[in-house]
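Working notes, structure below.
Just one protein chain is left out here, and the rest sit where they should.
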Amino acid sequence: MGRFFQSDLFYNLVPLLVTAALIFVVVRARRQPLWAEAYRRIGRNKIALTALGVICLYGFVALLDSIGSTDPKTQTRRTLLDRVFEKEKEKTYSAPGARMTTGEPIPSPLKAPGTHLLGTDGVGDDVLYRTLKGCRTAFIIGGLTSLIATPLALCLGLLAGYFGRRTDDAVQYTYTVLSSVPSILLLIALILVLGRGLLQICLALGITRWVGLCRLTRGETLKHRDRDYVRAARALGVSNARILARHILPNLLPVVIISVTLGFSGLILSEAILSYLGVGVGAEIGSWGNMIDAARDELARDPVIWWNLTSAATALFVLVLAFNIFGDALRDAVDPRLRSS
Amino acid sequence: MPPLLQVENLRTYFHTPRGIAKAVDGVSFQVEQGKTLAIVGESGCGKSITALSLLQLVPEPAGYIEGGRILFEGRDLLDLTWDQMRRVRGDDIAMIFQEPMTSLNPTFTIGYQLVEAMTMHGKFTGAQARQRAKDLLARVGLQDPAQALRQYPHELSGGMRQRVMIAIALSNEPKLLIADEPTTALDVTVQAQILALIRDLQREQNMGVLLITHDLGIVAETSEEVAVMYAGQIVEYGPTSAIFHEPRHPYARGLFASLPARGRRGQDLATLEGIVPPPTAWPPACRFEPRCAYRWDTCAQVPPKYHPADSDRPVRCHLYDPEIADRPARGAAPIAKEPVAPDPTVEAAR
Partner (left out) sequence: MLRYVLRRILYAVPILVGVALLTFVLFYASASPQSLARRNLSTRNPTQEQIQQWLKDHGYDKPLSVQFKNHVTGLLVFRFGKSDATGEPIWNRIKQGAGPSGLVASLVFLTGLTAAISFAVAVAYFRGTYVDYFGTFLCVLLMSIVFIVYVIGLQYLLGKILKYGPIAGFQTGIAAWKFVLLPVVIGVLAGLGSETRLFRTFLLDEINQDYVRTARAKGVGERAVLLRHVLKNALIPIITSTVAAIPALILGSLVLENFFGIPGLGSYLIDAINSQDFAVVRAMVYLGSILYIVGLILTDIAYALVDPRVRLE
């Protein structure tokens, strides 16, 4: 069994299953009246559709970078993306599309001149390849953290809001204490203790992120708890668990989905900041944060090495912007009362 | 001498996602000095938008005044610049609103809001304005005016706040007061006091009053003339007593029949079926036709005419248009259902 979790099959199955589940949910949701109306509104919103397209494109690259097989010779796992960018490493920096290296006293010719569309970085890696590698990290950070934080926040928020009294006190005290530690400090502390790594970072981000959603869930549950339909259900002898799962939870879903979507961009931004502070994902994992962090001294060089920073920053900016725009459109479409304008 | 306020063919439209909403669509009326005109109708018929249009306070950018004339003492308010119009507001024409709970700014004291209204128009300086504010609050019936000046709106009751609103409105001795549902949100006993106050002040200052209400009960005792509004148009216009004794338009008949009356004790109160259609989808010909008990084929095809100039009791209904050949005799049995008989003895039951 342990072997299975290490195997290529497992590593390939997970991203495919996640993608399939996502598509399934999106297709099924369309049949629900509330969501059908939201779909129609988003369908009319060209900017939102463009943003969604951009997100899907990034997601596709992340998927390409998740499926692969272990090379029997070197015993390293190589993904489809790795295979596409199968090139020899250059010696050092080279400008986009250049034929000679940069930053050496005497420039030397490149091994693959003119093929590095975005140039190469200090250790001679193709910058385009490094940038695309960042997609997977970004999606894992956003997705896995949401998967950790959302169920936690939902459970505690529902319980606190529904049962009140002691439960509510305990949950409120917990998140008040947690939110009293400024999130960036808590993140640093958690990652120092847990160690650096993708999973640890998601866990740490999850611990700092569930508070906001929990507060929201608790408030919404409080509102629904005293509504007539819940009272009626209670009077009919429906069990608490069933009321929570069947009556209250479905009413919270739109708010939760909007908040998770809008939170996604914040998570992606956090990764870059954590990398800069020296508590990000390890250097061996390709991420935009690592690229930006590595590039901070490159602007001081002569000639200026700008392409590393620009590529990573642009890739990050476009994805975050797409999530911000799509999240706003989703909010407007699902709940017109929450409209920002 | 021209009337104090003369509105001609006022049209106020709104851009909505479902198209253009003709909230006010060709409304004409006039208010004489010292007299009261009541505009009555169900919610959604365009009464409040009419009132807001007069001061050009229609919520922008969705709403806009499409056309018409608003002649105040002979000059058209729609020709004024933004700043000229600002000077008319609160000075020549003042307005009080339906919601006394939210119509005052919660973060400023009563005194500040009253004084601001006066100094805004340069008629009073600071010290004068404060003295006058105290006098006004006493005049509108606040027990301790000096203390009320220092209080915040949340410290007063709904009735007290509406009195403050009236004090603000009257602070510059306006020539015209627009009262948009001034008593709807208040208790019945307080309603009567507020109405009496408005009436007394009207007499003292010889103001014209435009009263917007859906409450027919308060119309009879406060106003000289009534305009019945439906779906953005005035459907009937005339002296209060005449309309109360004999409402002509089927909508007005329905409206007045829904008042409890001594003559019909023991009977069920009549109700109007249905609701006002949304302003983006007014029926093409007669707008009341889908709800009308007297309708016949012509009603759905030809828009009824309305001539306020020709008659002192204009009615927007084919039943009263001699040019319509196939109209049934007036007051004949309605085609669709039970007649809502016009009751000559109707009086506003109090």
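Per-chain residue numbering starts at 1, and chain names A and B are given in the order in which the chains are listed.
We take it that a residue touches a chain if its C-beta (ideal position, glycine included) is under 8 Å from a C-beta of that chain, and two chains touch if they have at least 3 such contacts.
The structure presented is a predicted model; accordingly, all values stated were derived computationally and were not measured.
Undergrad: For the full complex, which residue in B:121, B:199, B:245 or B:313 touches the chain that was left out?
TA: Among B:121, B:199, B:245 or B:313, only B:121 touches the chain that is not shown.
Undergrad: I'm checking contacts with the chain that's been left out. Which of A:127, A:190 or A:233 qualifies?
TA: A:190
Undergrad: Return the single residue from A:171, A:292 or A:330 that touches the missing chain.
TA: A:292
Undergrad: Decide which residue listed in A:97, A:151 or A:182 touches the omitted chain of the complex.
TA: The one listed residue touching the chain not shown is A:182.
Undergrad: For review purposes, identify every residue of chain A that touches the missing chain, sorted by number.
TA: Contacting residues on chain A, toward the hidden partner: 173, 176-178, 180-186, 188-190, 192-193, 265, 269, 272-273, 276-279, 292-293, 295-296, 299-300, 309, 313, 316-317, 320-321, 324-325, 328, 340-341.
Undergrad: List the chain B residues touching the unshown chain?
TA: 52, 55, 57, 59-61, 82-83, 86-91, 94-95, 97, 99, 102-108, 116-117, 120-121, 152, 154, 165, 168
Just so we're on the same page, only the chains that are shown with their structure count from here on.
Undergrad: Can you check how far apart chain A and chain B are, centre to centre, with Cα atoms defining each centre and the answer in Å?
TA: 56
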